[in-house]
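Missing here is one protein chain; the remaining ones are kept as they sit in the complex.
Then we have chain A:
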Amino acid sequence: MSVSAVFVLDLKGKVLICRNYKGDVDMSEIDHFFPILMQQEEEGLLNPVLSHGSVYFMWIKHSNLYSHALSKRGTSSYSDCLCVCVYQVFTEYFKELEEESIQDNFVVVYELLDELMDFGFPQTTDSKILQEYITQEGNKLEVAKTKVPTTVTNAVSWRSEGIKYKKNEVFIDVIESINVLVNANGSVMSSDIVGSIKLKTMLSGMPELRLGLNDRVLFALTGRDKGKTVAMEDVKFHQCVRLSRFESDRTISFIPPDGESELMSYRINTHVKPLIWIESVIEKFSHSRVEIMVKAKGQFKKQSVANNVEVRVPVPSDADSPKFKTSTGHAKYVPEKNLVVWTIKSFPGGKEFLMRAHFGLPSVENDELEGKPPITVKFEIPYFTVSGIQVRYMKIIEKSGYQALPWVRYITQSGDYQLRTNT
């Protein structure tokens, strides 16, 4: 059930770093990984769990590196999550995880790997805490004052004691991403909201926080029935939140990690009217031209404004000589991605805009079949949440009794926002 070894490989399959935890797997097994990867990729059977004989590779690819857990026994599939965590820890240590950064810091990497897992059991993957006792210099061990931070084994393993700020503040960001999938005939196939509440905590000591939202279940529990409430389908919390407490009376109480963190995420599965509605007509006249007409409409309150709107319209890969006409904003052809990107800096609610594009097509047709990439849209609407979620209060209690200020910001943005096209 545990991981036998961890590897980090470069793009060519060369081993940059390896750590053998259990000694039950021959380290040369990794040589088989890359050929298998290539083979499976060719056959179109690639998946994140590969096997060679009795050895299993669970891998992820990030920028230019493969990292892996390798296992012999019936390893839990948490290994994939683990790889992601390992990756996150490395990024926080080295800013950007690249071949060079691994090589330059291999001592620290080994030290980290040692601390992250023992005998294949994952131990601590919280980089904030790790940073307290594994430092970039890597030689502090001899200094006797380096003690194990009690946080490593504490019930509160995410916050150290003795933090001090002159001004006690906490910033709360409520960010909602809209995922939409619209069919070619204009019907919404699926839509949901993925919300996330992020904290930037600058509080001294060990504060006890309580967050109040307009949660429908909570209101129903307490018998309160006024104002708009939100039914959250599924809520995920940072490990600092007392889950059993939330389960029993829907109170979100926690001791926050210091600095930035994601406190919770939620999903709401209601039918949202797509905030920016796109109608498109793409006409392809083989051997001569493609004509594109895109209409974008802001289906949100007139008071709100969507910023940095980008409508990305796919065009055939062999299109040439672009011509555009827009009622607002500007359009640009991005040939390397086969896209027209139509940018509108500010897009008020209720407005409607139009873009026309014209491309030439070569008289010799491309043999390869092309996919039908969807139109995607990116946008940001500040001071607004689709779901109507609100932070009602944030109570901050610390035994020293200081006053602290919570600041709240709301923003709605596009998530996976796809509209399928006909051609």
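Brief remarks follow.
Convention: contacts are C-beta pairs under 8 Å (C-beta built on N, C-alpha and C of every residue); 3 or more make two chains touch, one makes a residue touch a chain; residues count from 1.
Going forward, contacts and distances are computed from a predicted model.
This complex has a chain not shown, and the name its UniProt record holds, of "Small ribosomal subunit protein bS18m", "AP complex subunit beta", "Myotubularin phosphatase domain-containing protein" or "Elongator complex protein 5", is "AP complex subunit beta". Of the options A:Asp234, A:Glu279, A:Asp320 or A:Glu365, the residue whose C-beta touches the omitted chain is A:Asp234. Touching the chain that is not shown, out of A:Asp26, A:Glu100 or A:Asp114: A:Asp114 (per the contact rule at the top). Residue in contact with the omitted chain (choice from A:Ser54, A:Gln103, A:Thr222 or A:Asn308): A:Ser54.
Contact residues of chain A toward the unshown chain are 1-2, 22-24, 44-49, 51, 54, 56, 58-60, 71-78, 80-84, 114, 118-119, 121-126, 133, 141, 144, 146-148, 152-153, 155, 157, 181, 183-184, 189-190, 192, 194, 233-239, 241-244, 246-247, 262, 265, 267, 269, 369-374, 416, 418, 420.
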